[in-house]
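Every protein chain except one is present and positioned as in the full complex.
And now, chain A:
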Amino acid sequence: MKEKSKILKVILYAVLILYAVITLYPFLWALAASFKPLKEIVSGNPGLLPQHFTLDSYKYITGTSSLFTSWFMNSVIVSLIGTIVNLFLNTMAGYALARLNFPGRQRIYYGFLALMMVPAQVLLIPNYLILMNLGMLDSFKSLILPAAINIGNIFMMRQFFLSFPADVEEAAQIDGLGRISTFFRIVMPLARPSIATQAIFVFMGFWNNFMQPMLYISTPKKYTLTLGLQTFTNQQSGVRWDHSMAASIISIIPIIILYIVFNGYFLQGVRMDGEK
């Protein structure tokens, strides 16, 4: 029996390692390609180690002739502001739906659930027309405002606050805090794991967003990274794999940093009865 489970374990590990290699290989190839000259990349050599190691691609995309730095900063600005606005609004909305008694609360909640079923693609054209009428096209506002709240995250925060112990809030009330200060000083710090999870998803959503920037942004200097990256593959000189790979590698750095920063919160479970 023991022998059998050992064999099963070996098979399982072998499958998982194979899967990891299959998944990781494209990433490692991109990483390697970013340090190779274009000739070596297109020569058909699938090897990972660069034969002619070079930082030229990185120098080019961060140089003055490239708009890459602007795109990167645009993405940072849009993603950061969008994430902060989302965290603020989604968390407050989730809290209100879970905790505050106001007329029509349940109806609003069901309305939100119904809206979750609407595919994002359906909203592209109406949003475009609204933004056009508001004169917001070709600005960061067009990327942030329509995505300032996220019903999925409101739902997630509502579920969290439903399980949040009411007596902790009541203790704060008796200690002298009002509703708003209780929310910011007691509830928010305890909701950090949920907020961190939300932050990662929202940030990644903004960071990887391609469709909206493509529709709403027309000035190249205002492109976000996703849109800018595409230009490397559209130039008349052919696909610049070297530049494209270097830009791609740089573009995933913020996501990795974000994951490292918030990773602790994913693993942290907080029991609200005073235990951790």
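Everything that follows uses one rule, which is that contacts are C-beta pairs under 8 Å (C-beta built on N, C-alpha and C of every residue); 3 or more make two chains touch, one makes a residue touch a chain; residues count from 1.
Just so it is clear, contacts and distances are computed from a predicted model.
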item	value
The complex's invisible chain, by UniProt name, from "LytTR family transcriptional regulator", "Pyruvate dehydrogenase E1 component subunit alpha", "histidine kinase" or "ABC transporter ATP-binding protein"	"ABC transporter ATP-binding protein"
Contact partner of the left-out chain, one of A:42, A:98, A:168 or A:204	A:168
Given A:42, A:190, A:215 or A:255, the one touching the chain that is not displayed	A:190
Contacting the left-out chain in the complete assembly, out of A:26, A:44, A:104 or A:176	A:176
Positions on chain A where the hidden chain makes contact	165, 167-168, 170-178, 186, 189-190, 270-276
